[in-house]
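For this view, one protein chain was removed and the others were kept in their places.
As written, the chains take the letters A and B, and residue 1 is the first residue of each chain.
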Amino acid sequence: MNRRNPQLNANGELIHLLSTEGLGKDILTQILDTATNFVSVSTRDVKKVPLLRGKSVFNLFFENSTRTRTTFEIAATRLSADVLNLDIARSSTSKGESLLDTIDNLTAMSADIFVMRHSQSGAPYLVAQHVPKHVHVVNAGDGRHAHPTQALLDMYTVRHFKGDVSQLSVAIVGDVLHSRVARSNIHALTTLGCPDVRVVGPRTLVPSDMSSMGVRVCHDLQEGIAGADVVIALRLQNERMSGALLPSSQEYFKSFGLTTERMRWAKPDAIVMHPGPINRGVEIDSEVVDGPQAVILSQVTFGIAVRMAVMAIVASNEG
Amino acid sequence: MNRRNPQLNANGELIHLLSTEGLGKDILTQILDTATNFVSVSTRDVKKVPLLRGKSVFNLFFENSTRTRTTFEIAATRLSADVLNLDIARSSTSKGESLLDTIDNLTAMSADIFVMRHSQSGAPYLVAQHVPKHVHVVNAGDGRHAHPTQALLDMYTVRHFKGDVSQLSVAIVGDVLHSRVARSNIHALTTLGCPDVRVVGPRTLVPSDMSSMGVRVCHDLQEGIAGADVVIALRLQNERMSGALLPSSQEYFKSFGLTTERMRWAKPDAIVMHPGPINRGVEIDSEVVDGPQAVILSQVTFGIAVRMAVMAIVASNEG
Partner (left out) sequence: MNRRNPQLNANGELIHLLSTEGLGKDILTQILDTATNFVSVSTRDVKKVPLLRGKSVFNLFFENSTRTRTTFEIAATRLSADVLNLDIARSSTSKGESLLDTIDNLTAMSADIFVMRHSQSGAPYLVAQHVPKHVHVVNAGDGRHAHPTQALLDMYTVRHFKGDVSQLSVAIVGDVLHSRVARSNIHALTTLGCPDVRVVGPRTLVPSDMSSMGVRVCHDLQEGIAGADVVIALRLQNERMSGALLPSSQEYFKSFGLTTERMRWAKPDAIVMHPGPINRGVEIDSEVVDGPQAVILSQVTFGIAVRMAVMAIVASNEG
């Protein structure tokens, strides 16, 4: 196991994107600045740049997510790469082949970038430390650990609508404990100098010891979003809605659902974000989703540009 | 709800293809004429034109149909578009996201054209009225309502082999009641001035009140195809073959199956069409399928060109 940050080469350049944790402000800012240039590509008549022409991008989704896979496929296609979607659930992995044997095989087919989602936390690290120098790994979500491109597109969105992150109050509301999105956002916000990050939700989903991540823990929604510039609602996973962690989705909405009235507790010009897909009427009211403060669809648009930026940057650096 | 035809913009130009119903002879003819130019593309050495280069076409098949999806994928690829196939059954829709939220998300990824199949009649209308002006919807089959590209390729085929539709007798044989193909063909034939359209089948599948659509209802095959220039056999869906509507597929074949002998009731140079996939020996005898009057594979070939024409036309018009 290498003590050096596996995301960076010896020159400190990004070669894999595995987590926002451990990346400096310079790298995060480089990605966001590069994404700015790519936002316009998707508004052109010909939505393509030739940056990754002839490169092979493999979408390795061990956990199914049509939405995230699609955004990476679009991003790679707009960079002119060749994209291969591997239906992993039905492939050799199920024939008993190990993860690293699968990776070795695809590397032997001259892969350039692996975009990888896996239910096990850390799987992309394992792969990144295994592949040869010219191959790059982008984590598209691993277990409860990290979802760095979602965090980066969230940072892009915050910066686009509210400017300098170091002047802002940001509240993350919902099932923070189980959310890789929340975790990656907290690291990115902290690194970019955000002085006031709050995590908001019931004690079962936001335990008090999360304060060790440098955030304020709030179990009351009003206290949690009071004066916030940015409110990020997390998706409530169906599997938490009944049982030990939450009494029901209606109960959750009663205490923590974002409504137009409650949004008045935040700053008047606060924005509302959500990683999608939305459960209308569970973590967020339809009126808020469709209202003027929501920037949820802008997040999606910026997500393409941020993923283009990440792939373009890692592909330009050697391990 | 807009009273204007949602398929046309204020200048009367085609911006969505949702149904052959409500489209004028000028629009139908424009599509068929444009398709003529595209037929030759598929016979070239390099089967591509750069018309939709850098455009994003999303195949949204909420109802599975590998065949139809493939024809649209080929058509879009030959126009040089980037095609994304969304496996909707496994995507966010199944996570409780609404159809329009899914559409908003994909639109935010800078989609240009949605090709959409849905089990609910009218779903493509809902989407067409929801998307921004620069996004286009092509209906690839909605419930029992419409299948306009199938009807247009049928019109192309008729025109190619038999010339001016206003001089022809056309018989549609089979489960007309439940067929979106039949419905779309009837509208297209009527609009193009076909003076003699017959719908032919047992009372359970061809009720007498279908005559209100401007067609002649026949419950006897001989009467139905007598002197016809064109005989369109419909696919008999398996789910109708037993039970209340039909005694059995053998019974159906005995009364309404197209055989070489029975085809003598039609004009000697009549053509036989079928939307596929064929049930040999159920709605049509193998000898007819493989015989000189069948133009079923030409329909497939023309289908690519017609779909290229539809996508090229809608993409060139603003909403």
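Here, a contact is a pair of C-beta atoms (placed from the backbone, for glycine too) under 8 Å apart; a residue touches a chain by one contact, two chains touch by 3 or more.
All figures in this text were calculated on a predicted structure; none of them were measured in a lab.
The omitted chain makes contact with just one of the residues B:N9, B:S98, B:T204 or B:S298: B:S298.
Here the missing chain is touched by one residue of B:N5, B:T20, B:S56 or B:T71, and it is B:T71. In the complete complex, the hidden chain is touched by one of A:D82, A:D196 or A:E287, namely A:D82.
Even with one chain removed from view, chain A keeps its contact list with that chain: residues 53-56, 82, 84, 86-88, 90-92, 95-98, 101-102, 104-110. Across the interface with the omitted chain, chain B contributes residues 42-48, 64, 66-67, 70-71, 73-74, 77-78, 238, 276-280, 297-298, 300-301, 303-304.
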